[in-house]
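In this view, the complex is presented without one of its protein chains, the others remaining in place.
The first chain written gets the first letter, and so on, giving A, B and C; residue counts start at 1 in each chain.
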């Protein structure tokens, strides 16, 4: 799933990888791959993560992980960082999700009564990146589908998600809702449909696996 | 007049000297005087002007004069420069004038049909500096008063001028209009009143001269 | 012409804070958080503070000391995820918390620091963060009015300064510090090193000293500034 998501990144892109699963995609990019990774706390050109022993106390990503630079990295303040985001300079962002709706609505920041730590930079990434893809387990820990006809939880942004990578499938958000693109090895379209709480448009041919 | 105006600058102030007469006040500040001179094209800590032979092609003030740095100068962009101006970080600005009204209205950027090169940074300096003083000849070249009951020309900013330095007098803009504070050597209060196209409040005692 | 010297002691700088003040605090996580100024503010004891800070640090670190000491009545922030203390205080109603989208918090502070009344933005339209905000129509499109934020005092951490208060930051310790340094009536910077005037090249200054009121050189860096072992 992470390796598949990494292939979503085209050479030359500016990409923001959200906290959690998306950050791990970095491990699937080769050292000579042409990409500029952005973190909203104020850096372009993120290099590999560092262990605490090797870390620079002043150099973290937005998730608090200690990271490094690459030749050509730049530091900037929070104002400039979000100016990049809102003015459309992020080609792609990969975000986590609690729920994704069939129209691309995303909920990933609040579970009323249970989890409300604040939205951080999530709204602007979801609403303003040129392309938003979600990386998530297909169902939550209790086995409930995260892909739904409509979101129940407070929204992060409306109609923003273009594609979803899960442990079961790659699914596009199209004009007719969720469209199955690929399945994980050993997973059938029927399995995916059963774990999805919304109509799933199946391709005419058996979809490729990843 | 310039020397008198220079005494208006208190130690520790951040000051913007407008184009024209005000810029020349710099020559009346001693080398060890504590002041930070700001120019709106992006610099704090202006040093003495330089002749073309000694000039840095990239280092000018807002009037286009070649200037120098002092220890502790900083360069910044136009956005930051006007953020300083509008957020009240200029303790004082000295501006030129076509007309000043008895309520402190200032007109110094446009003479319809004759002179309309644009306002530049003048509006923000006049409207937002903590204290605005004007340096000007008391009358125009034709001998017409520049201090008037009301401005006729398009305004730069309303009720912004606190004090006026002319070749004839120092005049405050007070609650009752123009108030004579000092006269130039050899000029009488009657002379000043005659050259002023608005009531002039005279002090009870003979005003000091400069 | 020579530039004024704004160096002073930590105690005299923090003495500027009064009960009921709004205080901006730089930092995103540990980097850029003025840990020592925060301790000085705890010692000073000002109460009923409104804090503006990106996050609430972690338990036992940074502004958590102010929260635990009961000095904060209101917190304007973007994310408290790493501080269970802050979330508990919020849920118990002991502090009022206002959440902002992170970039909009930065923009609102920038507006305050730039003499701008507000910015018009579509960020968060159609979400609960839009609730209660004034809406303006412009050329047929709806925008939220994101009002300017200013503070009585800003507490800033920088790597280097000169006596005039020109500041330079390192790496991701920059974050909210430059913008907060523009947006308070009194800006206090704790810095790791004070260089003589001219020690910061004029092209490399991140925050011009014009914005800064007091400079305090840190005598030492406490453990709170170090790499967090998780």
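A few remarks follow.
Methods note: a contact is a pair of C-beta atoms (placed from the backbone, for glycine too) under 8 Å apart; a residue touches a chain by one contact, two chains touch by 3 or more.
Keep in mind the model is a prediction, meaning the values are calculated, not measured.
Put simply, the hidden chain is in touch with A, B, C once you look at the whole complex. Contact with the chain not shown here comes from a single listed residue; of B:85, B:132 or B:164, that residue is B:85.
Remark: the omitted chain is touched by one listed residue; of B:70, B:100 or B:155 this is B:155. In the complete assembly, the contact with the undisplayed chain comes from A:36, out of A:21, A:36 or A:151.
Touch with the chain omitted from the figure is made, among A:20, A:47 or A:145, by A:47. Against the chain not displayed here, subunit A makes contact via residues 11-12, 14, 26, 29, 31-38, 43-47, 69-76, 79-80, 82-89, 128. Mapped onto subunit B, the footprint of the missing chain covers residues 39-43, 52, 55-62, 64, 66, 75-79, 81-83, 85-86, 110, 116-124, 127-128, 154-158.
Although one chain is not displayed, its contacts with subunit C can still be listed: residues 107, 111, 114-123, 134, 136, 138-139, 141, 143, 145, 147, 168-171, 174, 202-204.
Assume only the chains that are shown with their structure count from here on.
Shared contact partners of subunit B and subunit C are absent; no chain touches both. The most central chain, judged by the distance from its Cα centroid to the centroid of all protein Cα atoms shown, is C. Of all chains, the one whose Cα centroid sits at the greatest distance from that of subunit B is A.
In whole angstrom, the spacing between the mean C-alpha positions of subunit B and subunit C is 35. Subunit C has its Cα centroid 29 Å from the Cα centroid of subunit A.
Inter-chain spacing, taken between the CA centroids of subunit A and subunit B, is 56 Å. Among the residues of subunit C, those touching two or more other chains are numbered 110. Subunit A has no residue in contact with two or more other chains.
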